[in-house]
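Here the complex is missing a single protein chain, while all its other protein chains stay put.
Moving on to chain A:
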């Protein structure tokens, strides 16, 4: 691979590649927690409201208890993301040495 890498390194692009090595992005929290959290809360609120929907509201939704069903569906989606994160927590970033598809630095 090294043999192919003889396009003269571009100054600015190279700088970007250097910066990736000191990147703090590895400390980024996991988005699964955010989606899971918001949808569990949405699901609980909407499902509980759905339990107490008036007949007028059910009629408006063509007889479908849509709040209850959407609430449960959102709860399930939220739970899915939380369980996924729990089962497969974010990988701990490996040492830079392991990055093999990065161009060799000079």
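In this section, contacts are C-beta pairs under 8 Å (C-beta built on N, C-alpha and C of every residue); 3 or more make two chains touch, one makes a residue touch a chain; residues count from 1.
One rule holds for everything that comes next: contacts and distances are computed from a predicted model.
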Chain left out of the displayed complex - its UniProt protein name, from "ABC transporter permease", "Sodium:solute symporter", "Teichoic acid D-alanyltransferase" or "Thiosulfate reductase": "Sodium:solute symporter"
In chain A, positions touching the absent partner: 1, 4-8, 10, 12-17, 19-20, 22-29, 31, 34-35, 37-39, 41-42, 45-46, 49-50, 53, 56-58, 60-64, 66-67, 70-71, 73-74, 77, 93, 100-101, 103
